[in-house]
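Every protein chain except one is present and positioned as in the full complex.
A and B label the chains in the order they appear, each numbered from 1.
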Amino acid sequence: MSFSPLSRRGFLKGSAAVAGAATLPNLGYADGHSPLTVGFVYVGPKDDFGYNQAHAEGAAAVKAMEGVVVVEEENVAETIDVQKSMESMINFDDAKLLFPTSFGYFDPHVLAVAPKNPDVRFQHAAGLWTEGMPSNVGSYFGYIGMGQYLNGITAGHATQTKKIGFVAAKPIPQVLLNINSFLLGARQVDPEITCQVIFTGEWSLAVKEAEATNALADAGCDVITCHVDGPKVVMETAAGRDCFVCGYHANQAPLAPEKYLTGAEWNWAGIYTSMVQTVLDGGTIDNFVRGGLADGFIKMSPLGPAVSDASRAQFEATKAEIMAGGFAAIKGPLKDNTGNVIAADGEGFAEDDIALESMNYLVEGVIGSTS
Amino acid sequence: MDTDLGYWIIPLAIIGGAIRVSTPFLFVSLGEALTERSGRINLGLEGTLVFGAMSGYAVAYLTGSPWLGVLAAALCGALFGLVHGVICSLPRVNDIAIGIAMMILGMGLAFYFGKPFVQPVAPDLPAISFGWWSDIPQVRAALEVNVLFLIGAGLAVLLWWMLRATRVGLTLRVVGDSTDAARAMGLRPALIRTCATAVGGAFAGVGGAYLSLYYPGSWNEGISSGQGLMAVALVIFARWNPLACFGAALLFGGAGALGPVLQSVGVSEGYYLFFAAPYVLTLGVLIATSSPKRAMTGAPGELSITK
Partner (left out) sequence: MTLSVSENMTPTRSAFGWAALARRAEAVVIPIAALLAGFAVFSLFLMLQGKSPAEFFALVYRAGFGTAFSWENTLSRAAPLLLAALCVALPARLGLVVIGGEGAIVLGGVGAGFAGVLLLGAPAALALPVMVVAAIAIGALWIGAVGALRHYRGVNETIASLLMAYIAIALMNHLVEGPLRDPASLNKPSTAPLDEAFRLGTIPGWDVHWGLAFGVIACVAAWVLIDKTTWGFAARIAGGNVRAAQVQGLPVGKLIVGFTALGGAFAGLAGFFEVAAVHGSANASLASGYGYTGILIAFLARHNPLAIIPVAILLAGFEASSGLVQRRMDLPDATVLVLQGFVFMAILMSETLYGRFKIFAPERWRTA
């Protein structure tokens, strides 16, 4: 991993910082005067109560760091636009560390721009970096499926109809893992529970998300969660239909205070500041970074008022198990919803199993299909 | 489970969807029908709708009254319509092109000024429960009817009657059919068209307020997925007849519910194709009811898009 210019400069900064950063306020990165510019690119608006907001909150934490300048761009499409936005940050702002945060930015866009800018570091959310890809590209993500598993436990306790619902954008591995985890969590409470999934086909499409939520409520689902970019509409519509809700991406409790059970949230602030710090210190970020609850990549929203004591106890116990590491939500005996065996008895996929990142099935008990 | 209705939820969802989703289409298409009857086309109502959604939400949040929000949306919409109408009264200015530019301007201004209102929660418009006679929660939910839907339905009838039987309606039709005839009658076509466009804009603004203040009931940049543009097209489909606009909006809303509900009863493969149902149905009806022999019946003679 050729990172030498950065490392050298970073080292200078690092040692200078030790020498007396407190007395030299603007002591910077690089030549000792200019700060490190970090760029964030979002696919949607920064305040969507969801995916982009979670990243923007992480960026806000980076902004507060010393010796760092943050530049941001929102609503950047997964086309030539994102390539040019990143290059613009490099050309005009001298950005040395970029966080293109949308799934679809990775291949081909990040992979196309990175080789042309070898002294810039590209950190992509959710991408699957593999050996042979440009060494100045890194990918990071969190095991948020575990959060949906914990969501599922509170849902399993809250449901009366034994039917829970999931509004999903597209049948990609991350989404499928969330759906499966949500149901498997609920089935820890009652193995009879089923989960109805409705795909909207788009990451952000307000009316369709509302219609999908209504269809779930009509089908008898009484706890609903989602995986779309901005969960606001799903949360408000579901609560309006008297369903309980579990959040996703960010804390949506203010949108439905009485009905909100808990939520699986990203916790990018800690991750981003530590990655930026690594670069400031002249270190190299690993090309492949993953982490879960225990590593502070994700967190759970505080449990809502409707969560029963039994539910809380099981939630906390399972959370402790997950924190201990190596937890497998997907474990045998398990079939998918077309009858194929996913895992035999005794087999399991721990949260950090890379096979989970190419998931292409819905487990038994999920009503829906992957295409 | 007494709430499990099986396949009965399909027609129920279509009815519910028609009531929930149709209102923005209804308001925009009624407004555009008026405008087009006067001989102008305002393709920019998507921008007006989005600005109406933003301004309605913002005012509702700031004042605590959703109805003041609707009023604000209507006023903003009227202003957009007025600008379009005045500009298009200049000789040789193309109304279609100005509409497209105003669509961009309206969306731009809405997003620009709407940033601070994405996070706050504004009060919703009230709904009336017409499902009190039923014990079934799905039926009750489907028959939660927003007041704006009822107003829109009433307006459709009113406009239909107005165009047929009143002096205002006649004036509008004459102006729309022939500028020369209107001038000969001592009418001022540009003024009348500008007024019709302003009223059309006000309707579109209200359609937007429905989106942000009732269903889905929040303001963000993705609140409209082209409803304004589609509604303009529906006017041609409805042959400039307000009652047919109502029907078209219901058809569109109802068909839009098919995608989600079919998944919920287990028909889950190929959902993109079900999501396209409103467009396929509309196109099918359009092809079936068109004929090369006669021109578009009901088409105002001065309308640039059907000339």
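Heads up, the rule we're going with is that contacts are C-beta pairs under 8 Å (C-beta built on N, C-alpha and C of every residue); 3 or more make two chains touch, one makes a residue touch a chain.
Keep in mind that what you see is a predicted model, and the values were worked out from it rather than measured.
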item	value
Sole residue of B:I15, B:L109, B:V147 or B:L187 that reaches the chain not shown, by the stated touch rule	B:L109
Residue among A:E57, A:D286 or A:E357 touching the omitted chain	A:E357
Option from B:I19, B:L71, B:I98 or B:L148 whose C-beta touches the chain left out	B:I98
Full-complex contact with the absent chain, from A:E57, A:D81, A:D286 or A:D352	A:D81
Where the missing chain touches chain B, by residue	87, 90-94, 96-98, 100-102, 104-112, 115, 221, 226, 229-230, 233-234, 236-237, 269-270, 272-273, 275-276, 279-280, 282-283, 286-287, 290-296, 304-307
Interface with the unshown chain - residue positions in chain A	71-81, 83-85, 87-89, 91-93, 103-104, 106-108, 116, 126-128, 170-174, 201, 357-358, 360, 371
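Heads up, the rule we're going with is that only the chains that are shown with their structure count from here on.
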item	value
Sites on chain B touched by chain A in the complex	1, 3-5, 9, 12-13, 16-17, 20-21, 115, 118-119, 121, 137-138, 141-142, 211, 215-218, 220-223, 225, 227, 256-257, 259-261, 263-266, 268-272, 275
Contact footprint of chain B on chain A as seen in their complex	44-45, 47-49, 75, 161, 196-201, 204-212, 214-220, 230, 232-233, 236-237, 240-242, 254-255, 367-369, 371
